[in-house]
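Here the complex is missing a single protein chain, while all its other protein chains stay put.
For reference, chains read A and B in written order, and residue numbers begin at 1 within each chain.
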Amino acid sequence: MSKTNPGNFFEDFFVGQLIRHATPRTVTTGDVALYTALYGTRFAVQSSDALAWGLGYDQAPVDDLLVFHIVFGKTVPEISLNAVANLGYAGGRFLAPVYPGDTLSAVSEVIGKKENSNGKTGVVYVRSTGYKADGTEVLDYVRWVMVNKRDPQSPAPEALVPELPAVIDPMALGNAVPMLETEYWDNDLAGSPYRFADYAKGEKIDHVDGMTVEDAEHMMATRLYQNTAKVHFNQYTEGKGRFGTRLIYGGHVISLARSLSFNGLGSAFHIAGINGGRHVAPLFAGDTVFAWSEVLDTAEIEGRPDIGALRLRLVATKNRPCADFPLKDDVGNYAENVILDFDYWAILPK
Amino acid sequence: MSKTNPGNFFEDFFVGQLIRHATPRTVTTGDVALYTALYGTRFAVQSSDALAWGLGYDQAPVDDLLVFHIVFGKTVPEISLNAVANLGYAGGRFLAPVYPGDTLSAVSEVIGKKENSNGKTGVVYVRSTGYKADGTEVLDYVRWVMVNKRDPQSPAPEALVPELPAVIDPMALGNAVPMLETEYWDNDLAGSPYRFADYAKGEKIDHVDGMTVEDAEHMMATRLYQNTAKVHFNQYTEGKGRFGTRLIYGGHVISLARSLSFNGLGSAFHIAGINGGRHVAPLFAGDTVFAWSEVLDTAEIEGRPDIGALRLRLVATKNRPCADFPLKDDVGNYAENVILDFDYWAILPK
Partner (left out) sequence: MSKTNPGNFFEDFFVGQLIRHATPRTVTTGDVALYTALYGTRFAVQSSDALAWGLGYDQAPVDDLLVFHIVFGKTVPEISLNAVANLGYAGGRFLAPVYPGDTLSAVSEVIGKKENSNGKTGVVYVRSTGYKADGTEVLDYVRWVMVNKRDPQSPAPEALVPELPAVIDPMALGNAVPMLETEYWDNDLAGSPYRFADYAKGEKIDHVDGMTVEDAEHMMATRLYQNTAKVHFNQYTEGKGRFGTRLIYGGHVISLARSLSFNGLGSAFHIAGINGGRHVAPLFAGDTVFAWSEVLDTAEIEGRPDIGALRLRLVATKNRPCADFPLKDDVGNYAENVILDFDYWAILPK
């Protein structure tokens, strides 16, 4: 019997199952530097210990998406090694600031399961939680993946599709942000004259700039997250596959788009919640990513006079500038070259 | 009105204008590791805490050019986002050692402005200063850039071209170097048997080795510096442009040439001043960089029996080995494949 991990198939999951994932990971300033080198992120709170400390943090917190990718990466060997597709995200909450030196681990709970009508695959819903060595929860989110059945003849289990929130209640946001001394917020250093009150529902922002992705970059990123999904790394196999080339980790696209969004959303310094997300089309090396945002909603957070929340749709495209805010066509299909439709809550200072 | 940064045009600058740049940046050992991975630098003082501490530093200081690139990167959104060309540097001084943990910010002052005769562009001169969170100045330098006018019809301002030093006075050098315990300087560990007294004015050194550059490398470097100049990142746009490919950040070339110069200048551990610099021709991914140096001058520094200064011309080429020290042709034009002509003061132990 082989000692290698074959990954789990649809039949291996059961609702209520708890999975403790491997390889706890101490996050360091080395990871932060690599994250900066990979995406060019410029949000001031995550970039400067001095500025973060002045506002009320212990030091510069680790970028929210770096935390997300690390926690996500841990779940791959058990959840999505045999996944056909990563279908969606919901109910993501960032619960505590993560600092260099913190060690992150992940557990997942299977919360739903439904066989597809073709009998060959099924959808598995899991809630994954990232926590520090002292037990502090830093992130939880739900994702659902399409997984191959080991045996197409195996009987379909009773379908259980969890009810998922369409949007995180604003009351639940902001736990990862200490009460800010906003009198020390400095628009010049933050790179934006606009704060919470300057954004209005319905506003659209073209982030203008484009970023081309190389194979070396997305592979280094994905390995940094200890994400082992095979399709990102193996040209020998992928070259013979559907696309003829390695597929870029969807989270890499989210981070690129988020980084591009600094141009127009410079004070939206924190991702507090992930309402939903869909990887609409694949990205490959050589493609250039563009992004635009729409303010879907604005919200006050009770007990937080220092900050407010914007619900943002972040759309990424490949090889298509976003001056015309591409999203869907007349019949509701995603427009050509749209690759990401991501719905999240950002925190801004008042 | 768009919330994205359109950058400044020629009309937006006025002499005396002070610009506080965004995104203060805590430099870490992560940045240092990336700098090493990108350039392979081997200068011992910056590589070893133990060695640096023995000589009189608190710990290994951050490479001077990493400091330069980070400060430079901060100035891009306001100074050179619409720049047509980065024309030159002068008067650069490294004023204090920077250690991992220090947070760097940048301010710029506009010190000159002159419209070009075509009426479409002008030259803007700025002095940029990098400083730590406690206010310590670590670097200042002047650069001048050619910037587009927003409106070719707008009247030309009164021309003011600042007087710039052709060379930094040696008396002003060495502030970033503590008084060294040179009895602990170890030629073997430093990788060179040659010290200050071993170099003579007029000496030329071919640094022999060549280094090929990949797109992933220069983009990671440029993002590490949070430099957002568009031409480095966007193949979609640049593919349709003048060169058909992304342009490599000029500072990347300086760092490559400086790193190659270790072979022959291993004890020239510190860049104390930048007298001038010119990016003679562009570099693209796939090109191989070579370098050679000429000792333009040697100087004692008053009050510093421990160190001396070499004024060095550092020349980089692409796809052309430097055994014949290529620089200019008979009529004074730069020789083919010369890409950098950089004039700086290096500090060496006595």
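In this text, a contact is a pair of C-beta atoms (placed from the backbone, for glycine too) under 8 Å apart; a residue touches a chain by one contact, two chains touch by 3 or more.
Because the structure is a prediction, the values reported are computed rather than measured.
> If the hidden chain were put back, which of B:17, B:48, B:116 or B:245 would touch it?
Looking across B:17, B:48, B:116 or B:245, the contact with the absent chain belongs to B:48.
> Taking the entire complex into account, which one of B:210, B:326 or B:349 touches the absent chain?
B:210
> Of the residues A:17, A:59, A:116 or A:226, which one touches the chain left out of the display?
A:226
> For review purposes, identify every residue of chain B that touches the missing chain, sorted by number.
Counting over the whole complex, chain B touches the hidden chain at residues 28-34, 36-44, 47-51, 60, 188-192, 194, 198, 205-212, 214-217, 263-266, 286, 288, 290, 319, 321.
> Since one chain has been left out of the picture, which residues of chain A touch it in the full complex?
Looking at chain A, the ones touching the missing chain are residues 2-5, 20-26, 28-31, 33-34, 77, 100-101, 103, 105, 133, 214-217, 219-224, 226-228, 230, 233-237, 246.
Note that only the chains that are shown with their structure count from here on.
> Could you report, rounded to a multiple of 5°, the rotation needed to superpose chain A's C-alpha atoms on chain B?
Superposing chain A on chain B takes a rotation of 120 degrees, nearest 5.
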